[in-house]
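Every protein chain except one is present and positioned as in the full complex.
Think of it as A and B in the order they're written, each chain with its own count starting at 1.
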Amino acid sequence: MAVIFQGNEGLASHEPADIVDISDQPTYGDALITGSIGEPSVLMPMLAGDSASHDVAGLIFNGLVKYDTDLGVIGDLAESWDISPDGLIITFHLKKNVKWTDGVEFTADDVMFGYKTIIDDKTPTPYKEDYLQVKKAEVLDRYTFRVTYGKPFAPSLTTWGNLVVLPKHLLEGKDITKSDLTRKPVGMGPYFLNKWTSGQEVVLDSNKTYFEGRPYIDRYIYKIIPDSATMFLELQAGGIDMMGLTPIQYTKQTDTDFFRNNFQRYRYPQFSYTYMGFNLKHPWFKDKRVRQAIAHSIDKSEIVDVVLFGLGSPSTGPYVPNTWPYNPDVRKYAYDLKTARHLLAEAGWVDTDGDGILEKDGRSFEFTILTNQGNNLRINTATIIQWRLAKIGIKVNVRAVEWSTFINEFVDKRRFEVVILGWSIGIDPDQFDIWHSSKTKEKEFNFVSYSNAAVDDLLEKGRRTFNIEERKKAYFRIQEILAEELPYIFLYVPDATPVVHSRIKGIKPTTIGISYNLYKWYVPKGLQKHRIEQ
Amino acid sequence: MLTYLVKRLLEMIPTLLGITLISFFIIHLAPGKPTDVLAELNPKITPEAREKLEKYYGLDKPIIVQYGMWVKRVVGFDFGESFSTDRRPVMEKIWDTKQPLLERRLFITFMLNLLSMFIILMIAIPLGISSATHQYSLFDKITTLVVFTGFAMPAFWFALLLMLFFGIHLHWLPISGLKSVNYESLPLAGQIWDRVRHLILPIFVSAFTGLAADSRYMRSSMLEVLRQDYITAARAKGLPERTVIYKHALKNALLPIITIMGLSVPGLIGGSVIFENIFGIPGMGQLFYAGVMQRDYPLVMGILTVGAILTLTGNLLADIGYMIADPRIRAR
Partner (left out) sequence: MSASGGIFWKRFKRNRLALWGGIVVIVLFLIAIFADILSPFEPDAIDRRHILEPPTSLHPLGTDDLGRDVLSRMIFGSRISLSVGFVAVGIASVIGMIFGALAGYYGGWPDRIIMRFIDIMLSIPTFFLILAVIAFIGPSIWNIMIVIGVTSWMGIARLVRAEFLSLKEREFVLAAQAIGAGDLRIIFGHIMVNSMAPVFVSAILGVASAILVESALSFLGIGIQPPIPSWGNILTIGKDNLEIAWWLSIFPGIAILVTGLSYYLVGEGLRDALDPRLRSGSK
């Protein structure tokens, strides 16, 4: 295996709420009910664009590989794999005797079928790109699957997750978007679909012949509750066992005896960050000093305290703290209005008419922060920045725009001054599409039009080598340059804060969250709440 | 009467066409494409992939062509395929024939509104009558205040307060949804009781916030009838007040209420968005909201059309009811 990941020192905090009786032996039975605002749309991973679909499909389908709790890559449906010395060829050796839930054996043909489907033009999937890097794919025998890449592609191994495994015997020759399987999937994961009632719930039952062992909890119910306040009331009323808490709910509303006695809260950093991006084509923001002055006028710790209630950390670059590509030693901008004013004056921004707002060439410093509607954390962040920038004489307007209008009319067409957005990042550090100067065309992701030849080189270097130290060196340097030049002001990395009913045991929080071992969760016999008749 | 009915039915067709035309064009004025939602700023989706998706969904054709295609399909009750990633037919989402009747979205919304309309009538009619016969009394003032309070109360807030009180503090009623997790294992009577318990809060909120119009109309209609000559005459004959009111006045005072009921249908359907979201009820309103947020044009159009058909049917039924109740119209 080529890639080694750094461990997770003291990351996941696990609050002791009640003492787990060691004599509790894992037992079968009971049901786990999760609350979700959104309903899954399609239970086939490669077609799904929303997190609800991936949450549920993740329990039904496994991939060839998966992330270990220390972010290393381990086998899932693959027993092992070999990588050629140049990194261009990966040969997967699949586990034997893994059965689809309809009883048919899972083989290399299913992987081949999944791969062919995802690269097919007719398949409407947003995940094609990684698989187009594959030059050749072959089935060597029933349990061996080999892919050959044209150029070294560092993230290659990690792309063979559950997006590309489909039951060939059920789908061959059919239009997969029209298939019944999008609503009644057949997988080989720990759970299988029992019933899906639109708008109400998705009921999954445990797969008794799951190749990693029968899951202890017999039934998993994904309950759809569109309003967050209602969902929180349901949690208290016992209608659901598990949900994601907002920062306020985590810090203020669940800090009661009732919650301590009945629930367990968890907290771990998410693989995403929120940032404020400047349109670098805009004459005002072309000037590095202006961007740096703005950075000096924003107190990131205030945003983390107020918006996230401390449930997250200020971010300094496009990676999450405590992962191997993360460089902690980059330039930081303390909250310092004096330096900010000085930098702005240097750039020519002075309050000449005494109205409290800076001017340059007769124009007042006034701009609009755009963000997407419906994300309160971002709107609150923008509001705080608006308030802070007013103190150095910059007038900020905040505008929240509906998502697709936001992307289509403003981001894609470059009609913005400043945006507040977030990126969900993969575990692999390749961010070619976000920072490379060739990716600034309409609809591409370097929408702030950042262009730096050194960064371009480093990005290319980072994705074309498998040597972890070399990659690390490249990504560390990129972070230094970004911190100096500030095309984005990196704001924060939010924590995920799920809550689970305390009768459910066996949850081990790690860097990758809690649900990775859901099939090992259990409820001790005496605490079981729901009786499942099967 | 039959010719009148046929005429009314035929009149519905241009109205329906007008509704769809207005809805279709207004909705397509909006900027942005639904395929954007699918992309969700995922750095792995390329512009080419996005264009491919757009073409796949037929968004590259001119609007008028899209409308023509749409009308042609709708004649056969085919609202097309949803833009959301499941790409199910819109009709199947609204009225899924594979599900039992009680689980179909249109049915759920329809039943909920019917029940709340029934409750509203049961309360509004006696309330209106008493208010009218005791005009300007303390009772009249209190009712006025109460029904308007219902109307002016933000429904979602009221609903949450009731959930908090009856669901969390008293543990009497369930918070959301239409049935409990253990529904399947209950005996029939238990299943019915379970459903009823889930309906109490939503219908109460819906009825309380919708009470004002009907009860006020009942009141003013009654007031008007009570001033008619034949009532004065009846009173003059020395008939007891109860007989005057319930035998002579009520029948005529009820007539306008029939029309008002027909007219209140679109309001109730529109309100379902709020109730279904706050109470987690899987009806058409909830689906509509999700569709709107995802820019699922076919779904939004489909539900607007179904809503309009329900309204027109409501108006038609009201007309028929009016005709049966009022001999002067029956003669037409």
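Just so we're on the same page, contacts are C-beta pairs under 8 Å (C-beta built on N, C-alpha and C of every residue); 3 or more make two chains touch, one makes a residue touch a chain.
Just so it is clear, the structure is predicted and the values come from calculations on it, not from any experiment.
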Sole contact to the chain not displayed, among A:194, A:383 or A:440: A:383
Touch criterion as defined above, residue of B:18, B:68 or B:190 at the omitted chain: B:18
Which of A:139, A:170 or A:229 contacts the chain that the document leaves out: A:229
Selected residue (touches chain absent from view) among A:272, A:339 or A:373: A:373
Touching residues (missing chain, whole complex) on chain A: 228-229, 246, 248, 252-253, 302, 305-306, 373-374, 379-380, 383-384, 386-387, 398-402, 405
Positions on chain B contacted by the hidden chain, ascending: 14-15, 18-19, 22-23, 26-27, 29-32, 135-136, 141, 144-145, 148-149, 151-157, 160-161, 164, 212, 216, 220, 223-224, 227, 229, 263, 266-267, 269-271, 273-274, 277-278, 288-289, 292-293, 295, 300, 303-304, 307-308, 311-312, 315
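Quick note on the criterion: only the chains that are shown with their structure count from here on.
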Between chain B and chain A, distance of the C-alpha-averaged centres to the nearest whole Å: 39
Residue ranges of chain B touching chain A (in the complex, touch as defined): 30-34, 36-47, 49-50, 52-53, 56, 84-88, 93, 96, 99, 103, 105, 156, 160, 163-164, 167-168, 171, 174-178, 181-182, 185, 276-283, 286-287, 289-290, 293, 295
Sites on chain A touched by chain B in the complex: 31, 33, 38-39, 41-42, 47-50, 53, 121, 124, 126-130, 177-178, 182-183, 197-200, 221, 223-227, 229-230, 233-234, 236-237, 239, 374, 402-405, 407-409, 421, 423-424, 431, 433-434, 441-445, 530-531, 533
